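All protein chains but one are shown at their positions in the complex.
We call the chains A, B and C, going by the order they appear; numbering starts again at 1 in every chain.
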Amino acid sequence: MHSFMNDYSEGAHPRILDLLNKYNLEKNGGYGLDDHSDIAKKYIKRELGRDDVDIHFIAAGTLTNVLTISAFLKPYQAVISADSGHINVHETGAVETSGHKVISVPTIDGKLRPDHIIKVLNYHQDEHMVQPKMVYISNTTELGTVYTKEELKAISKCSRENNLILFMDGARLGSALTCKSNDLSLEDIAGLVDVFYIGGTKNGALLGEALVLIRDDLKEDFRYLIKNRGALMAKGFVLGIQFEALFQDSLYFDLAEHANIMACDLTKIISDKDYKFFIKPYSNQLFPIFPNAILEKMKDEFVFSIHEKIDEDNTAIRLVTSWATKEESVDAFRSFLERY
Amino acid sequence: MHSFMNDYSEGAHPRILDLLNKYNLEKNGGYGLDDHSDIAKKYIKRELGRDDVDIHFIAAGTLTNVLTISAFLKPYQAVISADSGHINVHETGAVETSGHKVISVPTIDGKLRPDHIIKVLNYHQDEHMVQPKMVYISNTTELGTVYTKEELKAISKCSRENNLILFMDGARLGSALTCKSNDLSLEDIAGLVDVFYIGGTKNGALLGEALVLIRDDLKEDFRYLIKNRGALMAKGFVLGIQFEALFQDSLYFDLAEHANIMACDLTKIISDKDYKFFIKPYSNQLFPIFPNAILEKMKDEFVFSIHEKIDEDNTAIRLVTSWATKEESVDAFRSFLERY
Amino acid sequence: MHSFMNDYSEGAHPRILDLLNKYNLEKNGGYGLDDHSDIAKKYIKRELGRDDVDIHFIAAGTLTNVLTISAFLKPYQAVISADSGHINVHETGAVETSGHKVISVPTIDGKLRPDHIIKVLNYHQDEHMVQPKMVYISNTTELGTVYTKEELKAISKCSRENNLILFMDGARLGSALTCKSNDLSLEDIAGLVDVFYIGGTKNGALLGEALVLIRDDLKEDFRYLIKNRGALMAKGFVLGIQFEALFQDSLYFDLAEHANIMACDLTKIISDKDYKFFIKPYSNQLFPIFPNAILEKMKDEFVFSIHEKIDEDNTAIRLVTSWATKEESVDAFRSFLERY
Partner (left out) sequence: MHSFMNDYSEGAHPRILDLLNKYNLEKNGGYGLDDHSDIAKKYIKRELGRDDVDIHFIAAGTLTNVLTISAFLKPYQAVISADSGHINVHETGAVETSGHKVISVPTIDGKLRPDHIIKVLNYHQDEHMVQPKMVYISNTTELGTVYTKEELKAISKCSRENNLILFMDGARLGSALTCKSNDLSLEDIAGLVDVFYIGGTKNGALLGEALVLIRDDLKEDFRYLIKNRGALMAKGFVLGIQFEALFQDSLYFDLAEHANIMACDLTKIISDKDYKFFIKPYSNQLFPIFPNAILEKMKDEFVFSIHEKIDEDNTAIRLVTSWATKEESVDAFRSFLERY
């Protein structure tokens, strides 16, 4: 069986495990106050081309989202999200349980645009309605699409003009930054958003997301907020060491690029056989449409998930590649399609 | 100036004030544990044709909504509402601040139907998504439409089959129950929903909503919940006396019927002049569409609110009648339209 | 039966009811945006000797407390209270449900002092503990004691030096300001605290507390916060008219003073018979200690509540006087004690 199920099926890239092994018996400070976390932050700041940001390592994506959103909003303030956004659909109401409404906006491709935001702002006019105060985007989106520099600039401008906090969920930021169509750098992002994170869990780490706070007024007492959400890990250095491994050289980008290359290969294989996509592929998540008859056979050899029924005979599925996807799995998929 | 702005512009119906005056210097128990609250509950139970319900008087509608919804849901559970529902649009995120997602469903007329509910249930399948557990409807709806007995039976059946709590917001229940198209009684409602309230604020009381808990498992410790939400009034008897006045005879229904008659008269006046409605009128809220030029003149003589821009030249407005609307105001509106 | 049960047993002072009657059929703006609320605010600002405060009328005390505390604290921040404080003991966890810890401090007389605050601050040193950010005091306290000007100045100084928000619960502020030992004016209080309220419910109104926001940074978007807590009343003018009645002349103070005079008379009666007090009496709540045998008899003629068992034979009770307490009740108590 070859799996295209997701990008979090395996443990960690061996170089990350090696570093965890290497430093295993060192005595580190607790709760993220350790040398490895400091080194990892230094490496990330180098990538960002600036030193004036605060970085915190958080264990998981949903935890990072709810922490970040609840940290900066007052009870009556809401966050704007694409209706397909992870916080709106796949976090079991975690943001609402933290006390805030998610204002969801229908989009075709999972990407929020300034006109979406303006429409929400125009609609929310007085104290009988929530006050939109934050914009949540993810890069890549839930549909695998990516923001261009121009698009991000436009959202950034719109957010700043309207005094909204712009938050980018980067659970799959590696894939976004290394895909063929990308023209954004980490440095660009840090200049355009107010807070974002660099996802480790879905790009080769055992766990961990690096949350980057850019605006000064968002930095105050953030460790209190982390602890208050139950997100301050006793062995914070376990996260620090992993990001040290990912950013001491180009490993973070190499892993993501591998996933993208595997996805491009799959895309070509599928397109060559004239199958269509539910949404145009950009990154490591593909949503091809196949006849149900073929999917029945596919299940015997591949693990994948169903995205959406298209019609009686056809279904869009989701194929995900990762740093650990092997070329032989892609080859097997090619061989499979050639047989049908 | 004649006002059709809303149904909460005036104080209380004189007979309510009379009773407040009459009992003013009596010494009553605190926090709703008083004779007048007991009498009012008895009267309401008489209307419901049953004694096995718990009734609590709450000061205001939003407070009642957030109290009720947060009382019965676990953190991961959500409430289904029409997208135009009061809890979804006009409560500044109060339900979300209490920890729960509002799953909103687009509707044309503000009324939720079983197929809406089923679609939501089908979509929410696993622990990565909120669990829909309550259905919120209001009667009348935000658009002034009303549920028929058949419609309410269908929602009730669907809710029970799917183990959902059915909650009816009755802030304008008086208007619903006394409008021409209504075929529901309070007794019917009590038999079909799990919890609902009988709105006083918008039907002649200074303030107050009578919350009726029907399902036994919803009754436990409810006074704790009221207090915990800050909703237990020291002088609960002020609410009790008002509902005593409203339900000792038919006052509650008479007041609502008056509002509806005034609304019917307005409807006829508007229809006779061939103006259309944004949504068909049923109760004490009307949404007629007028040319902007006429609205400019209307503003000089009438107070009303803008509902929605229809096109460059026309706008839907909202006209609301109440127990206190005078025939002379309706006459003035007739006379106004005849002039234009 | 004569009742010394509490100060919220009766309706409203007749002059308040008169004003509600007088303006009953006026058409008022909704949600507190009405002329009577404006007039009442003007009157209160006159008492405060300043115009640069924001005033909001809230329906009830616990609602005001939880609204105010949750409005200004971030999730990791806590409020310091005397352990006998209303928010700590008698609000069914409303403040905690809004997300904040109440740090309680043992006191003898219900009054918080700077050394209590400093001790809390010294103990809470890092991000593993909540951050104390607000000081909650009430005047009168739960034990009927009152703050002197010197005491309030000291707490104010301590709060400002430590960047803490000072909040005074004034549910019984009338009684505090008109008791014999008082040397504080409303103007003094406004100069020393950051936010406080003037209680109406326990001083002659049907319901209502006037919340006064003094520090500019606390004023922003407060109506959003009120609505978000379910505390924005449709008929806000019902609160406004009552405070108009209370503050158009000296009615607010007259009512409280009457309660205090009745309490003083009771105090003298009790002291003259050589009974002791659990805590020295200052305002309209008395905590005398009586032999249980006498209490058995007392119950036949008077309504009161038990405060605390002192020993096998003696119990401290609570006697409360109000604007509505009649001299004949006090006389009856004198006559009762003379009989035993």
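Keep this in mind: contacts are C-beta pairs under 8 Å (C-beta built on N, C-alpha and C of every residue); 3 or more make two chains touch, one makes a residue touch a chain.
If you're wondering where the values come from, they're calculated on a predicted model, not measured in any experiment.
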| item | value |
| --- | --- |
| Visible chains that the absent chain touches, using the contact criterion stated earlier | A, B, C |
| Contact with the hidden chain (one of A:89, A:231, A:256 or A:286) | A:231 |
| Among B:23, B:43, B:76 or B:282, residue touching the chain not depicted | B:76 |
| Given A:102, A:152 or A:324, the one touching the chain that is not displayed | A:324 |
| Missing-chain contacts mapped onto subunit A | 3, 5-6, 8-12, 14, 17, 20-21, 23-30, 59-67, 91-94, 97, 201-202, 206-207, 224, 227-235, 237-238, 303, 324 |
| Sites on subunit C contacted by the missing partner chain, in the whole complex | 75-78, 89-93, 96-102, 127-131 |
| Positions on subunit B contacted by the hidden chain, ascending | 31, 70-71, 74-76, 99, 127-128, 130-131, 221, 223-229, 232 |
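Simple rule for what comes next: only the chains that are shown with their structure count from here on.
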| item | value |
| --- | --- |
| Chain closest to the assembly centre - both centres taken as Cα means | B |
| Chain of greatest Cα-centre distance to subunit B | A |
| Centroid spacing, where centroids are CA-atom means, of subunit A and subunit C in whole angstrom | 51 |
| Touching two or more other chains - residue numbers and ranges from subunit C | 224, 227-229, 232 |
